[in-house]
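Have a look at the structure that comes next, please.
A single protein chain has been omitted; all remaining protein chains appear in their positions.
Chain nomenclature is as follows: A and B, assigned in order of appearance, with residue numbering initiated at 1 for each chain independently.
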Amino acid sequence: MRKEMPWFALIWIILAVVGSAAAPLLTPYDPIQPAGAPLEPIGGSLLLGSDQLGRDLWTRLVYGGRATLSASFLAASITICGGIFLGLAASLIGGLLERLLLLLFNATMAVPGLLLAMLFVGGIGPGFPSVILAAGLSGIPGFARLVHSQAESVFRQPYIEAARALGAGRVWLYIFHILPNLRTELLSFGTTYLAWAFTGITTLNFLGLAGDPSIPEWGVLLNTGRSYLIQAPQLILLPGVFISLTILSIFSIGEWLSTERVTERSTNRVEIRNTQEEAL
Amino acid sequence: MNKRLVYPIIAAFLLLLSGCQEPYKEPDLVYGLTLSPTGIDPHLNASSELGIPLQSVYDTLVFRDPESGQFVSGLAESWSITDDELTYTFSLRSDVVFHDGTPLNASAVETNLDRIMDPDNHSQKALSLLGPLTDVSVDDEFTISFHLREPYGALLDALSQVYMGMASPAALEEWGAEYQFHQVGTGPYRFIEYIPDSSILLERYEAYAWAPPFIDISPNPPERIEFRFYTDPATRALALESGEVDIMGEIPVHDADRLAAEEDFDMLAVPIPGQPLQYFFNTTLSPTSDPLVREALFQGVDRSAIVETIFGTSSRVASDVLSISMQTFPASSRFAETNAELAQELLDTAGWFFDEESGFRIKDGSPLSIRIAAPTWGMNPEVCQLMRADWERLGIQVEIQVMPGFGQLKEAHESNEFHLIGINFFGTDPAFLGSFYSTDGLYNWSNVKEPELDRRLQTAARLQPDLPERSVLYAGAADSIRNQTLILPVRDYVNLVLVRHSIHGLRYSAEGWFPLLIELSIES
Partner (left out) sequence: MVSTINRTEHRILTLIIRTFGEALLTAWAAVTLTFFALRATSGDPTANLLAQGLASPQQVERLRTALFLDQPLFTQYGRFLLGLFKGDLGISFYTNRSVFLTLAEQLRPTLELGTLSVLFMFLFASMLGITAAWWHGKPAGRFASRMADVLTTLPVALVGLLFLYIFSVIRQHSTRPGGFNPYSLLLPAVVLGFSLSGGVARILKSSLREVLKKPYILAARARGLRKNGRLLWFALRPALPPAVSLSALEIAYVFSGTVVTETLFGRPGLGRLLVSSILQSDFPVAQGVITLAALFYTLTHFLARILILLIDPRLRGEP
């Protein structure tokens, strides 16, 4: 049973993506250059006022969306491609490799998501590219595990067995039959992991791991605006609202895309929910 | 049966955990620290932050009066200098007792100096302050002599710093490498505990009876003082307002203004002597190896706007190689107002022409590109961001890298990949400029090699501080530094301190950062 389409979420996402792409057209100022006096309030000469160094807040928000959204998509792509590859490989090849890969997945998931990403940032060195890479890499084990278990259940379907009995090769089967069948699930998992990438990147940047505090990015804006909570709350409230709207929209869309499957084992549902909880 | 036991077991575990707390004695005063140093041993470590608590744990041979700037007696009652200025002899007080009961005498002072001068101990600051000191000798129980290789005008200044605080030889012997966690001095407060990045505890030392003359001991000073760390500027105002902290410095300007307007808080703006917030140009790396480019970079930055935006009205734009509070140089500024148009002309003259396509200046096919290594403290990242904005308008490509520690700044210098590095030391005597601008100075981060500059600095360091020739020599050195544009100074350091209204008597030592805690009284 499909829920009704989440209109607000869709509209917001489209607005955000289009707005980010059209950033130079929508903003009169440079996100790095000061445009006025520092901490100007909303409604003055600058639409949303200015930040602590006099830069136009609206400009930084729009460019911030560009940075955050493109970084999240990039990280999610890394997770999805890597996850599909490893998950299918584990299922396809089976045997010892499968067990090793599963062990690797479980091991990496023993380190909670955020810490795992921080581990990767630590290894590569702080910076915005490493934050993206780290967020992408840290999602791979969970995604791969999901892909693996879904692939396994599709593999057991009667028509696949029939095809094998007729002599179809495993690899061919995986690429042309199993993978397409996972489309809906992958889309649903994909949105969940997009949300995780988004959360991960904004949190890592909030912690200061991007290295350069002048980058217009929503997580960085949250971090640098903290000092001005009382004088200029809009510096963190506005990025905060944008971040919340985006995450909630992604999740709404994700829920709408997932078809609810009734499963016998209740623990299965707990597992899928766990991956959503890891977004924290 | 299983189910019923589970919840009680969880509850019992949680109770046990909460019961594991030791009884916490409430301190009378909480002081907020804003940097977490790698170590707080005054003889071995260099951070100024460590002096904030330790100024009250240790005494030095001499002190500098915060008002007059003159040297007054401390652990030494009197001193004399030989005519050749190579030997300083100090007569120590005979009534001083360390916190652990052992007496202070000349042999104790010798032990302290040996420790500082031992190369295996790698003293990061104390040793460099001592300059050409070769050794010390014990003349009798309370008389000690310092022997110099050549005259050195800054010796008394060195001996007045907390880094030369006298520690108990018994404690040094007992604790060895762990001494920083069990420090024993002669000051008005006893060192109780240090938990890195968490807290430092001090307790009143009742037997303290040898304060320097300018100290005005409060009738009811705090008994127990705790220091907590607030390395994140955003949390400092919060801590003050919530009552968690009573005194804290390095408060961001807008928070300071807001809190000062409230009746619960008073603000002190304490100028800190030493070098201003500044950046060293790397003179051996292109394009900053070209003096025209350096001057252009200097002219291209609107320093007044930067200082006003970030530091409000509390700070002055830096006018010289040392802050104006040191009164080393005449009032007129060497680093005067800047002119962006001049910057454009200089860059054109240097051969860097504006390329419409890329938006940057180009020479021989490559763009004009600068890398800055900026410390995380003192609002350096914000200053760099505004400098970058100014320079990008001139067509210069700028990359900022933020360095969270002194070690990383040093690595940045050694890698020779950065055109500007931000670093500044504090101090009350210009002699330390030698480390920064001499050819083989320890912190010669502009890589300058100028014999005339070396000569001026070395000669000046030999002279006694009150001689006019000394000022002339330093002025000449400063001219040279300015003419070669070795540095880009931004602002004279001012420490904005917020103190709770119920606390009276807050005064800072001559070095600026260190509070004289024994003078405090708390109104109940």
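Before moving on, here are some points about what is shown:
We adopt the following convention: a contact is a pair of C-beta atoms (placed from the backbone, for glycine too) under 8 Å apart; a residue touches a chain by one contact, two chains touch by 3 or more.
Source: prediction; values computed, not measured.
Note on the undisplayed chain: of the listed residues A:Phe128, A:Phe143 or A:Phe206, the one touching it is A:Phe206. Residue in contact with the omitted chain (choice from A:Leu47, A:Leu74 or A:Leu104): A:Leu104.
Remark: the omitted chain is touched by one listed residue; of B:Asp216, B:Asp264, B:Glu345 or B:Glu399 this is B:Asp264. Screening B:Arg224, B:Lys410 or B:Arg455 for touch with the missing chain picks out B:Lys410.
By the touch rule set out above, chain B reaches the unshown chain at residues 2-3, 6, 14, 17-18, 26, 36, 38-39, 119-120, 122, 124, 195-198, 229-232, 234-235, 238-239, 241-244, 264, 404-408, 410-411, 414. In the full complex, chain A contacts the hidden chain through residues 103-104, 106-108, 110-115, 118-126, 195, 199, 202-203, 206-209, 219, 222, 226, 229-230, 233, 236-237, 240, 243-244, 247-248, 251, 266-267, 270, 273-274, 276-280.
Here, only the chains that are shown with their structure count from here on.
Per-chain CA centroids place chain A at a distance of 43 Å from chain B.
Across the complex, chain B is touched by residues 32-34, 37-39, 52-54, 211-214, 226-231 of chain A. Residues 233-234, 237, 252, 254-255, 258, 309-310, 381-382, 385-386, 388-389, 392-393, 400-402 of chain B touch chain A in their complex.
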